[in-house]
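Missing here: one protein chain of the complex. Every other protein chain is in place.
Here is chain A:
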Amino acid sequence: MAKLSQPDLVIFLLALSVMLISSRISSEFGRRIGLPMVMGELIVGVLLGPTVFGTLFPGIYATIFPFATNSHFALALDGVFSLSVILLLFVAGLELRFSLFLRHGKTAMTTGLGSMVLPFASGFAMAWFFPQWFSAEPDNGTHLLFSLFLGTAMSISALPVIARILLDMKLLKTEIGTVIIASAVFNDVVGWIIFSFILSMVNKGHDGGSIQQTMLSIGGFALFMLIAGRFLINRTLPWIQTKLSWPGGVLAFSLSLCLLCASFTEYIRIHAILGAFIAGLAIGDSVYFREQAREIIHQFVTSFFAPLFFVSIGLKVNFIEHFDPAIVLLILLLAFAGKVIGAGVGARIGGMTASKSLAIGFGLNARGAMEMILGSLAYEAGLISHTVFVAIIVMALVTSITSAPLMRMFLDK
């Protein structure tokens, strides 16, 4: 078995600890001035990565993060980042309850559809008809997939960021709050399934395979897990929680199920994230899954894996070199217009007043960590360029920061 040599291991552990310590300091500082945790982690990545540290101190940067010169280090870190994104998607699935969408009736249905369809259609159309605006090649084999990606990137929402904004504004349990949460659940479930389809088509592009086959695999797996899987989980969890040691038993069960599903979906050439996400949905929806177990998994992932992943985003590209104001502006415009108009019109059709509908639109506009994960995976898969990746990350930050003040502005009217 190949092993990391002693110097490789030293550098690897040093890199991890630098990322963890600096992101924690930055997040705690950010928290005190009201910024989301993910923002602090991203800033640390930008500071530690090629943008700042790599430019100012290239020697030290190459010693701590020897991606280019040490393949063992790069491989080990890639393994940690892959595990991080799988667990982040698992946690995202744990948070979502599709029943939230079902129980809020017509308004949630129209808002959820509006906030999905218009952003998706506008993002897709823009990338399809004007690929040159995003520095993409129109006759490239990934043109369709890039268009689908941009549509998905415009339609996804960041549920944890939105929930936090609503809680701070004391709106979480109000009509507006429940409609926003229910619609965001719909956006995320549909968005991640479409994105898994896109990633699997990227894989299939290399190995061959039809669209129908991919769709069947995704649909079949999701249905199996959400019907038969949930049924089995509901029968297994009470036994695990009463007969096995707490919380070891339930943690081992949930995490191994997540990794098992991730490995299965990767094996059938759908991306591992779908397996993890659906496993999270299936476990998180169970009434037998205790809140304490959810919190422990959350803490474990958000304190260790999430900082590593979000710091790694900053390590990937030079944010100054690849910052294209035109593309950033275009993506911001698409994101704001698609989401606010789509969700706003949906909410209006669902019976909300004009100002409340706009507030809902701005509420759903927060993209946060979910958008960053989406952008990062698309970048890794070679679907988007450096400049689009940077623009997506900037858009995720801007939409998350502006969501609360814009919502407040329309609610005060």
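Heads up, the rule we're going with is that a residue touches a chain if its C-beta (ideal position, glycine included) is under 8 Å from a C-beta of that chain, and two chains touch if they have at least 3 such contacts; residues count from 1.
Heads up, the rule we're going with is that contacts and distances are computed from a predicted model.
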item: Name under which UniProt lists the unshown chain, selected from "Branched-chain amino acid ABC transporter permease", "Nucleotide-binding universal stress protein, UspA family", "Na+/H+ antiporter subunit E" or "Isoquinoline 1-oxidoreductase, alpha subunit"; value: "Nucleotide-binding universal stress protein, UspA family"
item: Among A:Ile25, A:Leu102 or A:Ala354, residue touching the chain not depicted; value: A:Leu102
item: Sole contact to the chain not displayed, among A:Arg164, A:Arg269, A:Lys316 or A:Arg367; value: A:Arg164
item: Candidate in contact with the missing chain, chosen from A:Ile60, A:Ile211 or A:Ile227; value: A:Ile227
item: Of A:Met19, A:Met37, A:Leu148 or A:Ile218, the one touching the omitted chain in the full complex; value: A:Met37
item: Missing-partner contacts on chain A, residue numbers; value: 27, 30-31, 36-38, 91, 95, 97-100, 102-103, 105-106, 159-160, 163-164, 166-167, 170, 172-173, 177, 181, 226-227, 230-231, 285, 287, 291, 294-295, 298, 302, 306
